[in-house]
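Comments concern the structure below.
The complex appears here without one of its protein chains, the remainder shown in place.
Per-chain numbering from 1; labels A and B assigned in written order.
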Amino acid sequence: MLETANAQGFPLLSLTVFLPLAGAVLIALMPKRHPLLDFAIAIMTAGAAFALSTGMLAGYDSDWMVNSPRAAFQFADPATPARWLPGGITFQIGVDGISIVLVWLTTLLSLLALLFSATAVRVRVREYIALMLILETGILGVFCALDLFLFYVFWEAALIPMILLIGIWGGSRRIYASYKFLLYTMAGSALMLVAIIGLAQWAGNGSFHYFDVIGGMVRPALDQRFGIPGTTFAMDLRVALFAAFALAFAVKVPLFPFHTWLPDAHVEAPTAGSVILAGVLLKMGTYGFVRFALPLFPEVAHAAAPWFLTLAVIGIWYGAWVAFAQEDMKSLVAYSSVSHMGIIMLGIFALNAIGMAGGVLQMVNHGLTTGALFLLVGMLYERAHTREIAAFGGLWSAMPRFSVLFLIILFASVGLPGTNGFVGEWLSLLGAYQAHPVWGILGAFGVILGALYMLSMFQRVFFGPQSELSASMTDLTAREIAVLLPLVVLVLWIGIYPATFLDPIEATSTVWAAALRAGAEVAVGP
Amino acid sequence: MPTFIPLLPLVLALPLAGVVLLVLFGGRIGGRASGWLATTMVGFAFLLSLAIAFEYEGLREAPASSGTEADHALDDEGSHSVEEHGASPEWPVIERKLWRWMRVNRSLPLVVAAEPLAVGDTIDETMLDIVDVPYTDALGILDLSISVHRMWSADQALGLVARDAIEVGEVLSDMNVSAGADQIRPLGIPEAVGDFSLDVGLRLDWLSVLMLLVITGVGFLIHIYSTGYMAHDPDRRRYFTYLNLFVFSMLVLVLGSSFLTLFVGWELVGACSYLLIGFWHRSEANASAGRKAFIVNRIGDLAFLVGMMLLWTHFGSLAFGDVLPRAAELTGLAAIAAPLLLLGGATGKSAQIPLYVWLPDAMAGPTPVSALIHAATMVTAGVYMIARVHPLFDNAPGAMAAVAVVGGATALIAALIALVQVDIKRVLAYSTVSQLGYMFMAVGSGAYVAGVFHLMTHAFFKALLFLGAGSLMHAMEHGAEHAGEHPEALDGIPYEQDMRHMGGLLRRAPRTGWTFLIGGLALAGVFPLAGFWSKDEILLEVLAHGGGLYTALYAVGLLTAFLTALYTGRQLLLVLFGEPRSEAAAQAGESPLSMTVPLIVLAVLSIVGGLPVLSALGAPFPERLGDVLGHHAVEGLDKIVLALIASAAALAGLGLAWWMYGRRVPDLGLMAGRAGAASRVLWGKLYVDEAYHILFVAPFVRIARVLWKFVDNGLVDGAVNGVGRSLLAAGQWSRRWQGGRVRGYGLSILLGAALMVAWLFVAAP
Partner (left out) sequence: MNAVPLGHWLLLTTALFGVGAAGVLLRRNVMIVLMSVELMLNAVNIALVAAARAHGQIEGQLFVFFSLTVAAAEVAVGLALVVAIWRSLGRTDVDDVSVMHG
């Protein structure tokens, strides 16, 4: 078993993952009638988790290739996998360069979403806060789990609070939206459970631990390549298992044509829910591809890549095109997510180091910008009680601060250099271009399409003659600016000096891409 | 010992600091102070640029000994000089890496066996080599996999092959290969990790020095002008923030040491342009013009982006210092595709066919913006870029010809459209498109020096003309206020911009009027003003390039020169001379000094900016540019004769203009497309906007709605909900068998049992 570095000997990661859950439990135990106290507990636990994950991000050693080669997965806890349930199910969490940035993103967005909710939510406040915290733990677990079964448990655990958030605090069609979300995702993940059990039996020799399974998947292929008789299982079975994983993840991403739950869920979800949903929940899908679907089945991934690249490109075009026609700001942002997630998938399925690094960085970027966009739209909705684009117009004069912040985020969303969006898009597209120029070129059209729908929306809302509604609006409060400012700073930071995030990502993705390529070459032959 | 050149980043930092200060404190210090803050920042940047330019001039070396002195001088902080051209440049190219922007790919030096080893061999250190294996190199990794496979037990997480392999070296000395594979090459410890990275860096040579001076110099003048022009605008703070941001972005564009850094500036200036065109955002038209500019630019940027991906794939780098010296290595499709894609980007930014449509609309922005961004600096970025990466174009004559043809066609068509415009700014806008076409024609003929030369002179006189137009509009507004009545707007053109309401302004606003006249004559190419020299140079070079295509382009250039003089003469006559045609013009007044002083400075530059004598005084022309862009001697043509021909064309144009508009009172009823079919087509701008609308915009919008309502809600979501509904229906149907009627269950048990018994009887024997 691979040991993983945990120099501190201190359960930093476990603390990060389970602190929010502890906060939720604490809130449940508190006497009622103290909503402020509840919020204080929530923000303290979420803030502590954020502080811890910031520490881990800063402490993550990106040069491990030289210094301590075994340390890709750092902060592992416990240092060796602990037996958890009978049947080879273990407990271990750890982060590599890809998961650490996503963990950090999750803690950040959860904290900001909670801060935003402090005034936005007025009914069932305790339950709402508790669910947000449970959700945070679930998502963090997904990004950290080093055991396939554990991963599945967290995967489903993150689903439930999200459904409740949409179903209870959502808009008018919330029940429909939450059912759709539930059924769609469950349909995907049910097959994944079957695949996980199958993998543990056939590849992991009865162990669900990630390293055991992945070793078992690659070893037979190597044996086969060098003429050593070994146990391997049939290609069509591999394809089936890959398909089971890919379906679960593709629904979550969402990859065209599995995307229709997304606009419904987004439009109906409360603002904080949308932030988490778009910001990090969707990344569970792309993360799943990077962590499981690709490394476990490199040869299938290579064979299937053209299909996924095609779907990604369709998603980029289609999402942007449909977004252009939207009349509701929130559904416009939702469809833009379909488009942006297409770019991420394009980078990932380029199956090379650059594309993968770009895709993962773009996950962070999309989390920041789309999270910010949903917050901005939410702030507007709190004032105007409508999100209809046509109801606004000339908003700039009434809300100059809001407009400037919106503009910066908009530029990030369309990938203007100097903002984070450019770095991620550029690397993703460059990787895709290297995989095959056609994908890079077709995907690059996203830069025009993105500008089209975003600028049209911006013009209709902020420019032109002032509508009556716009004239009655008040500018952002200090608290709202405080919620948005970290996102704006990060947007510029990553755009100018992305190394903070790109170095850990790149260190890891380089190795994964190499392993992927090696795995495929071995199975198919050079 | 250079003191100023290491301060180059400060030139960028100053306008950026202006932006930050204005965003943070602009509200507190008020609009007037904001304007002066921004102006001061750009002023200091200009002074610093001047100092840098003079210092750079002093770095000249003897051609044979390549820059050791400069190397020593610039050793600090990662500066280094780069030798690039075969023809021994006399000035060092100074490159300075600021920070690593994106690390995209690491390479890994690995210890490998010098010879493939046989099974059973024992390895000692003498048998090992160190090779540099890109991490993603499939073969290297394949080898890694093998050795890992042999070396480590199955528990060793073979999916992490590459990583674990590094540890192979740790046990290398006592390794005894014994497994069943026939050949094994062990791999070992990396010595260091190298990487391919994309850096943010600056590059200083004569081309960037010249652009630096033009941008900060003209930018400074326009900032001063703006403090007067925008004095009464409540949104001054926002205006100056954008303007400073623009200067910063433009400097990034011209100082960037790689395609990617250039592209950063390239897109940022586009964004600033978007913001400034739509600066008066209350009007729907302004906002739409800004959006149009951004999106049309983005179409060009897409081509640029793809071009960069192509170059990266071939060269593994985007630094000019890596790519340009190796430009000749591109062959086949890539050799022509790369420059053509870059040309695509240039047509967007520099408003060439087919992407020129945004520039005339961009005049919706404040007039100083039109002068700075849409005449002097940003729109010339395409010319700058082609000159900067000229080895790529030199490598592909076909792409060169494409540049020249695009330029020639644009020059001619835009000049024709300019003939019938009545909006003072619109004439200048089409004139800019046309002059940019001229520059493209030059760089498309390999005459990079002439192209950049015209870029500079054009920056002087076109900025002058735009600022003058702004000042005249100011004068008209002033006059209208005095007269107490506004002339009515004709054809939707605001009265203060409509030349039909002007006339005789030379007398009413003499400082503005005379400088405007100088600018117009320079544009027309009258000897010895700046425009004459650069235009003459271009025509000469185009003809000297030889071949039927270029001879035809020379004719086009000559015709354009004639047309340029014609519409310029028309504009000067309509605006400055004759009798005032409205009360506003009759009572117009001169603008404040803050506006006219920049006009005078620019007028002086428009007069002397092209004089050959300047190069002797140390102005960067033309040999200094030739240092970067290649020296180009034209032989076998009589320069004097050609200059006379060009002058004759210009004078003929001015003469015809006088005959049509100056000899008698012009017939206003025949303007704005009312003088026959040809003028109607030209007034309609050849209906290109309408064609684009029908071909691209309208279908896009319609398809968007169809995709949303029909495809997404109907088909895709319909399929999902259809699956849901059919499952529901199946449930409803099967529910009937579970109704709770025990007798029903009993009957089905009985029937089932009976069936089984029957089956036994049938199947058993």
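Just so we're on the same page, a residue touches a chain if its C-beta (ideal position, glycine included) is under 8 Å from a C-beta of that chain, and two chains touch if they have at least 3 such contacts.
As the structure is a prediction and not an experimental result, all values here were calculated from the model.
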Identify the visible chains that the left-out chain touches across the whole complex. B
Touch with the omitted chain, as defined above, among B:R60, B:K639, B:K709 or B:R741: B:R741
What is the set of subunit B residues that contact the non-displayed chain in the whole complex? 738-743, 746-747, 750
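Quick note on the criterion: only the chains that are shown with their structure count from here on.
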What is the distance in Å between the mean C-alpha positions of subunit A and subunit B? 33
Provide the residue numbers of subunit A that touch subunit B in the complex, in ascending order. 1-2, 63, 65-66, 69-70, 72, 180, 183-184, 211-212, 214-219, 222, 226-228, 257, 259-261, 295-296, 318, 321-322, 324-326, 352-354, 357, 394, 396-397, 404, 411, 416-418, 422-423, 426-427, 429-430, 433-434, 437, 440-441, 444-445, 447-448, 451-452, 455-456, 459, 462-466, 497-499, 502-503, 506-507, 510-511, 513-515, 517-519, 521-522, 526
Of subunit B, residues touching subunit A in the complex: 23, 99-106, 108, 135-136, 138-139, 141-142, 144-146, 149, 154-164, 166-167, 180-181, 190, 192-193, 260, 263-264, 266-268, 271, 274, 278, 281-284, 286-288, 291, 294-295, 298-299, 301-302, 305-306, 309-310, 312-313, 700-701, 703-705, 707-709, 711-712, 716-717, 719-720, 724
